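Only a portion of the chains appears, each positioned as in the full assembly.
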Amino acid sequence: MRLLLINPNTTSSMTAAMAKAGASVLAQGTELLDATAQYGPESIEGYYDEAFSVPPILDIVAAWQSAVDGVVIGCFDDTGVDAARTLTDVPVIGICQAAMQAAATLAGSFSVVTTLGRAVPALEHLALRYGYERVCRRVRSCEVPVLELENDRGDASRRIRAQIQAALDEEGAEAIVLGCAGMANFAKVLSQEFEVPVIEGVTVALKWVESLACLGLKTSSRGGYAPPRTKRFQGQAL
Amino acid sequence: MRLLLINPNTTSSMTAAMAKAGASVLAQGTELLDATAQYGPESIEGYYDEAFSVPPILDIVAAWQSAVDGVVIGCFDDTGVDAARTLTDVPVIGICQAAMQAAATLAGSFSVVTTLGRAVPALEHLALRYGYERVCRRVRSCEVPVLELENDRGDASRRIRAQIQAALDEEGAEAIVLGCAGMANFAKVLSQEFEVPVIEGVTVALKWVESLACLGLKTSSRGGYAPPRTKRFQGQAL
């Protein structure tokens, strides 16, 4: 089996970190391809950055769709997931949906800790659309930009810790979801420290899509995920 | 006052038709600029097309934002509205939100009639996000592609009529919202024929944004609509 992990921003060190985390958990015999957006923003923080990250995702999906058995989009905004599902019948999942589904099986409620306040409303929309508007008690931001997570000397993790503590104390959250691909490395240690599940989506999404692919399940081609109609595109379209 | 009407697809005849409809309803002294996406799909029918239409919208908004008092995005998927709101503090509205708000003031319930079935889920998500998941009784499709609406010889309108009749009979809808910018010309005659409000969003959105601008109201810059952070973009980004 071959899975494709797409980093929708252009920062290849983030791709490498995600791929490394992913490779360590996949089954023997599962090959992991990774791809980095060839254009667009270096990080995705809110509506504006999201908008520019979708076409490069679709370029990658279009190029690889016939060669892979499943796709993970490695941004917590689940950017481009719906569009990508129209291009292929293999399972496609975003790390937000995967992490929230895992959290909902491990705990009765959870809070999300993401990077910046500007990203919060988009994540609240995802929680609503995925049906977690009640189980997801709050989306919190630690006010650390995405790229500062990479070389954290302690400040980022201190700010994340403060939000986790607040989520446990104020909302009584039973689990924590880390709301950024760049936070993946923090999950294990925070989980031990706070003695609650602290879930990051990259590895969860990869295992989930590996499972769905293993079962031969396909993305529906009825309704919203029907293949795109043939039509004229001008400029940089596919 | 100067308003900007953006057609996010590349079909300039649709821009012209929308601009003509808009020009006839704006107040004396309101100037209407129109702009057509410079790249991307010729029509927007579902998730995939949407994805490619957002960057050209943002190009236009970035170029004009200091010169206009309000922006309307002329696609019923409200494509790019959130991202556009981060680029300017003038009011920005999509024709779906505008039409649904109008319908909710004129009737106790409504159904949407859009083009293709593949577009329905995206519109259901908008209804949910805008709070109309109860008042919007159903999103129906007439299975007429967007560009076939332009030169209708009767088949398109016959199919739209059939869905309107079904919405009145089956859901008891008290009003109808036409779910495509290309249907704007049908609204008046259908309204008279069926004796219920049949609402198209282009003119409603233009009058609504003109009103908000006239009142000096601005888009919030707190939270999700905060201006984009400065960062590196590769490729065709702004």
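Residue numbering begins at 1 within each chain, and the chains themselves are lettered A and B in the order written.
By our rule, contacts are C-beta pairs under 8 Å (C-beta built on N, C-alpha and C of every residue); 3 or more make two chains touch, one makes a residue touch a chain.
Keep in mind that what you see is a predicted model, and the values were worked out from it rather than measured.
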Identical protein chains in the complete assembly, only 2 of which are shown: 6
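The definition used in the following text is that only the chains that are shown with their structure count from here on.
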Interchain centroid distance [CA atoms averaged], subunit A/subunit B, Å: 29
Residues of subunit A touching subunit B in the complex: 10, 38-43, 45-52, 54-56, 58, 80, 82-83, 85-87, 116-122, 125, 128-129, 145, 223-226, 228-229, 231-237
